[in-house]
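Only one structure is covered here, and it is reproduced in the block below.
The complex appears here minus one protein chain, its other protein chains still in place.
All chains are identified by letter, namely A, B, C, D and E, in their written order; residue positions are counted from 1 within each chain.
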Amino acid sequence: MKFAILLKEGPYNHEAADTAYHFAKAVMEKGHTLTSVFLYNDGVINVTKLMDPPQDDRHIANRWSELGAKGVRILSCIAASKRRGIEDSLLTDHSEITGLGELTDIAIDVDRLVTFGA
Amino acid sequence: MKFAILLKEGPYNHEAADTAYHFAKAVMEKGHTLTSVFLYNDGVINVTKLMDPPQDDRHIANRWSELGAKGVRILSCIAASKRRGIEDSLLTDHSEITGLGELTDIAIDVDRLVTFGA
Amino acid sequence: MLHTINKSPFSADSFDTCLKFAQEGDPILLIEDGVYAAQCSSKVSGQLAQHSATNDFYALSSDLKARGISVLCDQVKVIDYAGFVELAEKHQVNSWL
Amino acid sequence: MLHTINKSPFSADSFDTCLKFAQEGDPILLIEDGVYAAQCSSKVSGQLAQHSATNDFYALSSDLKARGISVLCDQVKVIDYAGFVELAEKHQVNSWL
Amino acid sequence: MDDNVKKMMHIVRTAPHGTIYTYEGLEMVLIMAAYDQEISMAFIGDGIFSLKKDQDTTELQIKGFMKTLGVLEDYDVEDIYVDRQSLEDRGLKVEDLFIPVQVLEADAIGKLMAVQDVLIHH
Partner (left out) sequence: MDDNVKKMMHIVRTAPHGTIYTYEGLEMVLIMAAYDQEISMAFIGDGIFSLKKDQDTTELQIKGFMKTLGVLEDYDVEDIYVDRQSLEDRGLKVEDLFIPVQVLEADAIGKLMAVQDVLIHH
């Protein structure tokens, strides 16, 4: 089956980014296709490469980058990104800024669009 | 009287940043001293100079910068900033990154520390 | 002590919790989504009326207007940010986030 | 349809609201702070027991462990992320944020 | 059913202005409405406050969304459901709302949810 994820909260402040990541991994381990992770609302803060958490904690931006390297599109909504100061120069590897039209295409394309948020 | 503000949520996603700003202005208009605005949790996202909201909406980072120019210290917690990818190079004018010790000094110094958040 | 409540009484527990801990005579200020508690004829208006015997209730004007709330419980006084500061001058502030 | 609930039933309305809209036979998965509804002997456990006549309840193992919840209502099945994906394969997902 | 037409329901459950969810939710709905999909909206719980008449954010100095609500119909977003009990609990009547809606019982809205391909809560 084809899955995609909509993530509506930022890293660390809410658990949503963790749940979305673990779900994403489980989807792929089951042999399904995860086409994309679309970041909306504060979710756009997930892909800043300036994120620098304590050494003994998980690095959430690197997680998305790692999924991106495996072919999952990591997409940050442009309007939501601009409000929160996320721009191309800040993006972690394998992520990109795009529009809500892309989310609509994803919603039409996949079998399951699963939302995580607060 | 001496006031300070503790702001615990990011811009736009929650109204807290708006309420804190309007309260700050009213404090100063009443002739009180507002020594500082301390940003914690997602509050640190308030001071990114890359923020670029729609033209017909308020610009929240510029508001803090404007208060900073009037002598209010705009302080972003370092540990919270690092988790969320806020560093010196991103800071809007008249804001700085500092530690929780500074917040403690503020709490000891002022007559009123007023919290805004979600 | 001035208590502020910034969440809707219908979906969060801030309103109920604040009322449990506030002492007699403490003013209570409704801000942000907290102002929905000020609207009359809802399922929480009885609770507000009951507590108004011991506590003064205030609601922030700009938040009421933003939400189109015009028919308020009698017990609620509408104030602006200057009024908020005046309350904070007189009392320490307990923000029930 | 698979419903997920991610907020504490004690401080948010997601649990109550989801139960009002879920149809008979729909599985309900508790995740994140939603897993507090799975703990036995709380003031919401009666509500969960009552709905378990018509709906299966699941709770995510890693969220239970993180919160130290070990004594669960009988009606709740513990699953891992693989189990979450299996439920999502069978049902569209309605995430009650 | 046409394979390329999906039923997508946007569920608004948060009060306006205290958080951005309704505002950014409506931005999402308007974009999705430009595609030929079956878009509907359900307002539940505090979400019904987003439909209240006479919201004026001028003094609050934040951008409101009354205009967006007003153009939903022009974008053919016409299936707008409101939970009856949510209205009643909050002391609102259908006349207090800014746009025409269908007031339904929770069970009826639940049955509509059950046939959706995509559900997004805001």
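Points worth noting:
Definition applied: a contact is a pair of C-beta atoms (placed from the backbone, for glycine too) under 8 Å apart; a residue touches a chain by one contact, two chains touch by 3 or more.
These numbers come from a predicted model, not from an experiment.
For the chain that does not appear, the touching partners among the shown chains are A, B, C, D. The missing chain, though absent from the display, is touched by one residue of C:Gln47, C:Ser61 or C:Asn94; that residue is C:Asn94.
For chain D, the residues touching the chain absent from view are 6-8, 10-11, 32-33, 36, 39-43, 45, 61-63, 65-70. Panel shows chain B; residues 6, 8, 40-41, 79-80, 99-101, 103-104, 107-108, 113, 115, 117 of it touch the chain omitted from the view. Hidden from this view is one chain, which touches chain A at 12-15, 18, 22, 54, 56-58, 118.
The rule is simple: only the chains that are shown with their structure count from here on.
The minimal number of chain-to-chain contact steps leading from chain B to chain E is 1.
Centroid analysis (C-alpha atoms only) places B farthest from chain E. Remark: chain C and chain E have CA centroids separated by 27 Å (rounded to whole angstrom).
Here the spacing of chain A and chain E, counted between their Cα centres, is 25 Å. Under the contact definition stated at the top, the residues of chain C that touch 2 or more other chains are 6, 10-11, 32-33, 62. Residues of chain E in contact with two or more other chains: 13, 17-20, 45, 60, 62, 118-119, 121.
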